[in-house]
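Excluded from the complex is one protein chain; the other protein chains are retained at their positions.
Letters A and B mark the chains in the order given here, with residues in each chain numbered from 1 onward.
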Amino acid sequence: MAVAPKISVGDDYREKYGFYDPEKFIFKAKKGLTEDVVREISWMKSEPEWMTKFRLRSLEIFRKKSMPNWGADLSHIDFENIFYFLRASEKQGKTWDEVPADVKRTFDRLGIPEAERKFLAGVSAQYESEVVYHSLHKELSDKGVIFLDTDSGLREHPELFKEYFGTVIPPADNKFSALNSAVWSGGSFIYVPKGVRVDIPLQAYFRINAENMGQFERTLIICDEGSFVHYIEGCTAPMYTTDSLHSAVVEIIVKKGARCRYTTIQNWSTNVYNLVTKRAVAYADATMEWVDGNLGSQVTMKYPSVYMMEPGAKGDVLSVAFAGKGQHQDAGAKMVHVAPNTTSTITSKSISKAGGRTTYRGLVKVYPQAENCKSFVKCDALLLDGESRSDTYPYNEVEAENVTLGHEATVSKVSDEQLFYLMSRGIPLAEAETMIVNGFIEPFTKELPLEYAVELNRLIQLEMEGSVG
Amino acid sequence: MAGTAEIPPDTLRRVEVDGVPVCLAHTQDGGFYAINDVCTHEEYSLSEGELWEFEVECPQHGSRFDVRTGAVRFLPAVIPAQVYAVEVVDGDVYVNV
Partner (left out) sequence: MPFTKESVEEIASLHEEPDWLRKRRREAFDVYERLDLPSKIDEEWRRVDFKGLKLDGFRSFEEPDGAAPGLPIEGAAGVLRQRGSAPGKVELDPELAAKGVVFLPLSQGAREHRDLVEKRLFSEVRADRDKFAAVHAALFSGGTLLYVPDFVEIEEPLVGQYWSSGGGAAVLPHTLIVAGKGAKFNYLDEFLSPSLDEPALTSGSAEIFLGEGAQVGYVALQKWGRHAYQFANQRVHVGKEATARLFNVTLGSRFAKVRVEANLQGPGGMAELKGIYFASEDQFFDFHTLQDHQVGQTTSDLLFKGALRGTSRTVYAGLIRIEKDSARSDAYQANRNLLLSKQAKAYSIPMLEIINNDVRCTHGATVGPIDAEHLFYLESRGIPKSVAQRMIVQGFFGEVADRIPFEQARRLVAEELEARLG
């Protein structure tokens, strides 16, 4: 991408877009969403024509689609006041001084290393694990595993890419998938060949790419027959960003006998609308697991889905949501049983505090031909004070014979008995509460890699003390 | 059900055959195909969508079906659509429901 292709532009191009040095490729996008912006994004990335057309068509669909008439309040999103594409060089332009004090304080308390802090705060685009990444990359490519940012995936593996891209979540699926399809940038592209097991979790921020934590990530994961991969997105430390809208699309294909686990720890700063579409298809005897933690953002709407297309497929969602002051976590899961003998479980844990609101919204759908399916949903909500709110909206639709479907939910406060027990052993109230909350989310924490689990527990402690946000 | 000339290549047309709503597709290669017009996802009319080579796309959520086989190509639909035999005789398209 050294030299920009020659294109016909107006005379004011330089002033308008700040495009003054083709070598360095610095690009100043304007706010708002127009066909020009979409064309520019595609052109900057030197994309094939089909992708440019795909983006433009997606923009058209985005304009036609109405906002969801359910879920969180999205009326404050101003689509015209958002940058839809920023080059890395612009992101680097920020300084440490611009990062809000509360975010810095949290980094301190969590003991995040200096370099990582700058990366997390969006000040630096580089993360020091470059060396780790390179050795990892070598090992993976020897096995035929592809692990790239999505832009490189499109460039380097065009046929594989085109075969699957947009087939699980087409642009017209919903307003935000249409938006992402029009302006996507970054994200991960992963292919695991037949029978290959990737033993260490693949983490997005191993990849050296300024856009990998972008606003409009687009991730595509293909697990070929009998393979296994664990992918981790995000991190426990707060991700500071000035962008007010984050809208990702994640598509996953899990073929016969394969297993994919996708772990997310979402901790965007509390100015962000986080509106994400995540969906996986699982074929015969395949397993898809979503481990989904939502701590940050102002509003999250996210319902990871598993479509069980062939007999023996299995779907699992394990999720945790924490909503503090001013936050609304509207999260859940969708399990769609298309074939017989498929099974799913959903376990949701939510905590609301200081006026925060958590909503579990889920769907279990069993199509008529999907006999002998089993599904079990368990939702537990903890309300830490009288200001907070918890909602549960589980939709269960059974259209097949011999299906066993169960749903259970409870909403409660921290139990007086537990508190009393801990305090009688000399543990102060605040600490006892934190212990109870950490115990409450333990089924989630124990599924995380150790360093994530440790950080998450520390973070819960900070949230409980009210020193975050 | 319709004259071949009424349906330009690369377009769709809704017809009713014995009360069954059918989406007729005239593909680029000149072929005619008939597929049930009701999307198996949320019952929108496929003939109001677009034709992409041999795939019809639902206008509402973007599901795609192969007009030759009814197979689902893009989610969110998961149930294949029903397809019907088509005969072209003397410039008229006949659908066998």
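Just so we're on the same page, a residue touches a chain if its C-beta (ideal position, glycine included) is under 8 Å from a C-beta of that chain, and two chains touch if they have at least 3 such contacts.
What you see is a predicted model, and the numbers here were worked out from it, not measured in a lab.
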Need the list of shown chains touched by the one chain that isn't shown. A
From A:Asp36, A:Asp73, A:Glu163 or A:Glu397, the answer for touching the chain not displayed is A:Glu397
Of the residues listed, A:Met44, A:Ile77, A:Leu405 or A:Leu462, which one is in contact with the missing chain? A:Leu405
Would you indicate which residue among A:Gln203, A:Thr264, A:Ser388 or A:Asn457 is in contact with the undisplayed chain? A:Ser388
Against the hidden chain, subunit A presents residues 69-70, 368, 381, 383-386, 388-413
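The rule we apply is simple: only the chains that are shown with their structure count from here on.
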State, to the nearest whole Å, the distance from the C-alpha centre of subunit A to the C-alpha centre of subunit B. 36
Enumerate the contact residues on subunit B facing subunit A in the complex. 57-64, 73-76, 78-79
Under the stated contact criterion, what part of subunit A meets subunit B in this complex? 61, 166-174, 279, 281, 307, 309, 336, 338, 367
